[in-house]
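Removed: one protein chain of the complex. Kept in place: all other protein chains.
After this line comes chain A, so read on.
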Amino acid sequence: MSQQVVENSNSLSLKDSLIKEFELTYSKNQGNEPEALLQKREAALGAFQCAGIPTIKNEEWRFTNLVPFLKDSYQMQPSGMPGSDVIEKAIVRATVKGLDAYRLVLVNGQIDFSFSQLPDYQEGWLIRPVSEVKGTEAFAAALNSTLPIEKYPFAAINTACFSDGFYMELNNDFQLDKPLQIIHVYSDQENLFLQPRNIIKVRRGALAEVLESSVLMSDKLLFVNGVTEIQVQENAHFKHAHFQVGEAQERWIMHTQVEQLRDSRYDNYTLTLPHADLVRNNLNVILDGPSTETHLYGLYMVENKHVVDNHSLVDHRHPNCMSNQLYKGVILDGGKGVFNGKIYVHRPAQKTNAFQQNNNLLFTPNGTINSKPQLEIYADDVKCSHGSTVGQFDEEALFYLRSRGIGADTAHSLMITAFAFDVTSKIENEALRNHIEQLIEKTIAQAQAVI
């Protein structure tokens, strides 16, 4: 009983400081923002106050207990900007070997054009800070258009408080000739709680590939509560990869809300490797038009009491849509992995093909895996399936390798690489694929050194 009281007081303190932050920014925003946006912010705060910080009694947070992550106190705004040498170092750390790409750098959630490398041509695309575009009525109207904030308290408080992020727009039929790497650099002398809001609009027939990664350049705590809204319009194709490789003092709650219109395609790769303390990904894909195609690939490797929690929703609202989801998890020493994938097929969504698979490998005896694949189907002419497995190394395969003179460590490493191959092989960009494969090998080697 006493523990519960402590829990409450802790979550209250973070809740209170978030509400205080809202009050501070709200007065600043008054006058700068249209009434419609201010109203949305107020409503969002109401939703957050009503829901509070979710506990394990909330079905969506059943497996992830936030209490240990809420004990620390955070600053809600960065105290200053890091020096250019720090940013340069961060960029070097984030660079993917052999990847020919444009670069967009955000420092503590704000675009820094001086370190970015963007295409010379001006036509066809637009990248602006959110702080610059949020003054328009159109921005306010489009905000959270498919995101029911009352169900997502963290997205709600983000809506109430966000001040910056990036806004990207690709015009009709524009094709980005190279991938764009977005590097989020975080650095501060104090514990930092940041709430960036990013918006990507891929207009009719456009094509783009975006890779997001982040680097923390300080030894203080970092808690990011980010929301990214993406709209993929008719016939457009958007490839979206997210590398989540961090430090033990990083905590992430990332909400990605995708809306797909008719005949569009969205590919998502979420690759989570150690060492971030807490990673929670909410990936919601709303299929708002017929004949769309969606591919969601995920790989998560969790170690050392860390938590990686992947929640996804594929919302089939129209006929003839196809979605395919494959998430693979390797639970290393003492880690906890959570997968909750929901496929919802509405009554009009006939001829839906929806597939979902989640495979997990428990590497050591003390890991935990919670998997909840979920189908809700209200249409009859559909093909839907899901599969979920939890297992360990196949002893026979291991014996096969050992009997051919391959050491135990190498054999394990080989088998994990092969396990992850189903996901990594789906990455089309060769440089990216090599990069992630190397990271996986490094992670296995480190995990084995610990054992």
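Here, a contact is a pair of C-beta atoms (placed from the backbone, for glycine too) under 8 Å apart; a residue touches a chain by one contact, two chains touch by 3 or more; residues count from 1.
Assume contacts and distances are computed from a predicted model.
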Item to check | Options "DNA modification/repair radical SAM protein", "Biotin carboxylase", "Fe-S cluster assembly protein SufB" or "ABC transporter permease": UniProt name of the undisplayed chain | outcome: "Fe-S cluster assembly protein SufB"
Item to check | Selected residue (touches chain absent from view) among A:84, A:145 or A:374 | outcome: A:374
Checklist outcome for this item: Missing-chain contact, candidates A:364, A:410 or A:448, resolves to A:364
Checklist outcome for this item: Given A:52, A:135 or A:391, the residue that touches the chain left out of view is A:391
Checklist outcome for this item: Omitted-chain footprint on chain A covers residues 59, 63, 331, 347, 350, 360, 362-392
